[in-house]
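The structure appears right after this line, and notes come after that.
Removed: one protein chain of the complex. Kept in place: all other protein chains.
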Amino acid sequence: MPSPAFHAPDTVEGVVALLSGDPTARPLGGGTDLIVQMRSGRIAPSAVVDIKRIASLSGVRREGDVFVIGAATPCTALKDNADLCAAWPGVVEAANLIGSVQVRNRATMAGNLCNASPAADSVPALVAAEAICVVAGPAGMREVAVQDIPVSPGRTSLASGEFVVEFRLPVRGALEGDAYLRSIPRTEMDIAVVGVGANLRIDDEGTCTAARIALGAVAPTVVLVEAAGAALVGTKLDEEALSAMVEAVKAACAPIDDKRGTVAYRKAMAGVLAKRTVRIAAQRAGAKA
Amino acid sequence: MNAPDKIETFRHIGTRPVRPDGVDKVTGKALYGTDFKAPGMLWGAILRSPHPHARILSIDTRAAEKLAGVKAVATGRDLPTLESLVMHVGEGASDIVDVSHNCLAFDKVLYEGHPVAAVAATTPELAREAAVLISVEYEVLPHVLGLDEALADDAPLIREPARGRSDEKPSNIAMDVTMGRGDVEAALSGAAAVVEGRYTMEPVHQGYIEPHACVASWNGDGQAQIWCSSQGHFMVRSLTASVLAIPQSDIRVTPLEIGGGFGGKTTVYLEPVAMILSRKSGRPVRLGMSREDVFRATGPAPGAIIDVRLGADADGTLVAAEVTFKYHSGAFAANDAGAGVSSAIGHYRIANTRVSGIEVLCNRPAAKAYRAPGAPQVNFAVESAIDELAIKLGMDPLELRMKNAAMPGDLQTSGLPWGEIGWVQCLEAAKAHPHLSAPLGPNQGRGIAGGYWGNYGGPSTVNLSVAEDGTFTVATGSPDIGGSRASMAIMAAEVLEVPYEQVRCVVADTASIGLSFVTGGSRTTFATGMATVEAAREVKRLLCERAARTWQVPAEDVEWREGNAVCTSGEKLGSKMSAGEIAGSSIHSGGPITATSALSAQGWLPGFGFHICDVEVDQETGHVSIVRYTAVQDVGRAIHADYVEGQIQGGVAQGIGWALNETYIYNGEGKLENPGFLDYRMPVTSDMPMIDTVMVEVPNPVHPYGVKGVGEVPIVPPLAAVANAVHAATGKRMRSLPMSPDKVHAALHAES
Partner (left out) sequence: MNRNHVNTTINGDATQFLCDPGASLLDVLRDALHLTGSKEGCGSGDCGACTVQLDGEMVCSCLVLAAEAEGRTVATIEGVAEGSVLHPVQQKFLEHAALQCGFCTPGFIVAAKSLLDRNPNPTETEVRYWLAGNLCRCTGYDKIVRAVMDAAAELRQERTPA
């Protein structure tokens, strides 16, 4: 396996040019998926393009009513932004469940998303949050909903020469909360057997006015379960509503049996975690009980 | 060699000094298997079979040989043809023909990952590239992985010509052992309570963090050097010399530090191959395994199917036990069945017993020793059954065990009597332990289990020499995996009555000391310790003798006290000479002062352990958390208390991993799906609680300090301790390991 060329441009345009000119070139963020796959021979890129030298791609900042998270921001760095943690604890927690602290000091949500594993931890939380990513490419910049990036395991909708430069998340209102939980066999270090992201809005009386539930590792790509969200809207998130939501979640699962979990277990855990995640999100949104 | 009658207080035994090799290890200076470089070294790579079972029709190495930078290529044809010879050099026995064929396949590949060819090149990248250029033509054969499948009449035969029990048709049975006495059937039919059950598990790996690696340098004149980490460099020399059919004294093996073994490094995989590549290229060659290679191609502990039947009288007296098991042997005979048979139920006094086990060949890597090889599997079944029996009898499970606990003089399964074992003392210590009465919260349960391991003694050589300033060096041939240098220094310093820091311990290479058996089998503190003490006593005697000569008094008028030779009578009464003074003048008194002890230690005693485990089960997800764990063990005498505790804690953690999440996952094509630490799930720090250890000391009268082997026992009880705790927490009896969350969940929600 010949060694790929290594480039570290300092502009977005530089990255685009290198990726466009070479169909097997890959952007390098934290490398915690890319380098593993290169070592195992699963991929053999002709070039690796490090995006970490581009200043605008690192860090979390506010732009008006939007949080902007640079694609080269490692997961642990997300925790340093108190406002982001207060607004989107589910997203920050999800990103900070990936691997170990060593891995999280390098891994990025952009890499997690574009690796397109069905079990990616940050993706259900980002989808529940209705996050947008900004994609740079030969034709310029465009915005894409996070859930439109993964197409199938290992494949994204990005065109040749394109790469994710940042995520955008809205600033939060008062009665909103999100959460992410995953099922793994040990306490750390495992790939999610099931992941659930929940994002809720409630009103002054505790009635749910908006809900998004997204599932990971139960289908080839992340699943936004609209029926599950709908089962919660207009309710006070009582047991009956939660049960209806769980049924919708289970019905939306199309998992496989593999070395990490069985169909039956994944379906069951999707239901268990959906309930737990919604309860946490609700608590964060300020719901009583 | 007997223990002195009254040793109550020790200067060093039982203390916790810093190990002599410690600074090197916390600063990154210590050299492990892949840290060593030889000048001019080439890098080797191995081509491994992609098929679990196939005949090798041809190997074409020409393209690899042509690649610039490639200096040597080797296949199984480069190894000499050997006569069958069973060698006892590791833990368990191996036929040297099997060892050879496992290093490089001869005419068949027997598991996915089986080495087929090897190359040496000037860079690791070139070596890997060259390996891929080797073209192998295979005739793929049907493969078999499962125990029952491998025993079926139409199962593909792993060995050709196939062998089986002498009066039966050829089969994949590699070993067949039965022990017992009395009439089990009659006793069971008369028993007040009988439990029976089938227990199953897949193989698990030792999981050492350091992959195998070595550097070999074999010159045209036949002499060679090998630098490698292993559990025994004499074993490396012996097996490598035998595989290559060369004299042992032509190979000098230098032991590097070893990053874990647990039995898995008591054999050779790479050394003979690296030797061939070195001979062909004329340069030293490094060969190492990747983590994937380690999982695909090194020996795990066997998986098992175990059937147990236990019967007891109404008062809890065990009247009968029948244990029948099948173990995976893998591609070559592993020889674990015998230990499995003798480790199953010997801890109980039972009049009617039948323990029978077979090993089954299949298309998996050959099983290798893993900490008490053969014992954890059967113990899981038996201790789970004992728990069931206690419940059936309405009896406290600890009381049931105490009532039937084997004591010194009771018969083992083999019919031989137990010696001074400390099993009852472990049970008593556990009974008195506050853990047993600690309150349990919701969804929590407590399980107990006990077990044992036979241990070993065997050959060790130790040299103890005195420097001119009277400080001491202990040289052994036992690789230090877990602090044994410190233990040897403690024992020698104890005999010599000098400060610990004046005795340094090193591990000598095969040319520099007489042979020692592997560091394994829980034998090192016992056997190498015994040799260390013997050598130290001889040095003490020599020092006194030299003092006597210097003072010109009879030898019996000189005693050793507190590190000095003292004259105890006559006109020189009260004269004192330090070790430094004696050694400093040794050139005049007779020459260098040194002693070698070469012995085959006998009289080893087994270790017994008893564990208490509290779990909490998340009923919705099936997750089992270990919330509290106490391990009681008869250690004979703890030489270095920290490292004895460490052995216990490490064995417990491995047992917990085995119980909860570790397993080999193969797909339908006979290929391993989880050859890495991501999906071979060993416990991480956040999975474990603190592990309390209680060291019971029932000294072995044969060892000068009462040592019993400690390393292997602690992996035996955890499987059942955890399973019994899960049962207590959930009411569900888990008979299949691992008890991963999906399986516990399935058991809890079976109706839905």
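Labels for the chains are A and B, by order of writing; each one numbers its residues from 1.
Definition applied: a residue touches a chain if its C-beta (ideal position, glycine included) is under 8 Å from a C-beta of that chain, and two chains touch if they have at least 3 such contacts.
Predicted, not measured: the structure shown is a model, and the values here were computed from it.
A.B. asks: For a quick check of understanding: of A:Ser3, A:Ser152 or A:Ser243, which residue touches the chain that isn't displayed?
C.D. replies: Reading the full complex, the residue touching the unseen chain is A:Ser3.
A.B. asks: For the chain left off this view, which of A:Val12, A:Met38, A:Ile149 or A:Ala248 is in contact with it?
C.D. replies: Of the candidates A:Val12, A:Met38, A:Ile149 or A:Ala248, A:Met38 is in touch with the missing chain.
A.B. asks: Residues on subunit A that touch the omitted chain in the whole complex?
C.D. replies: With respect to the unshown chain, the touching residues of subunit A are 1-6, 8, 28, 30-32, 35-36, 38-40, 48, 50, 52, 74, 76, 99-103, 105-106, 187-189.
A.B. asks: Which subunit B residues touch the hidden chain?
C.D. replies: Considering the whole complex, subunit B reaches the absent chain at 16, 18-19, 21-23, 25-32, 34-35, 37, 125, 206-211, 257-262, 290-291, 481-483, 640, 642-643, 645-647, 649-654, 676-678, 682-686, 688, 690-691.
In the analysis below, only the chains that are shown with their structure count from here on.
A.B. asks: Could you put a whole-Å number on the gap between the CA centroids of subunit A and subunit B?
C.D. replies: 44
A.B. asks: Considering the complex alone, what residue numbers of subunit A touch subunit B?
C.D. replies: 1, 3, 40, 183, 185-191, 193, 259-262, 264-265, 268-269, 272
A.B. asks: Which of the residues in subunit B come into contact with subunit A in the complex?
C.D. replies: 125, 128-129, 292, 620-623, 625, 660-661, 665, 673-674, 678-679, 681, 683-684, 686-687, 740-742, 745-746, 749
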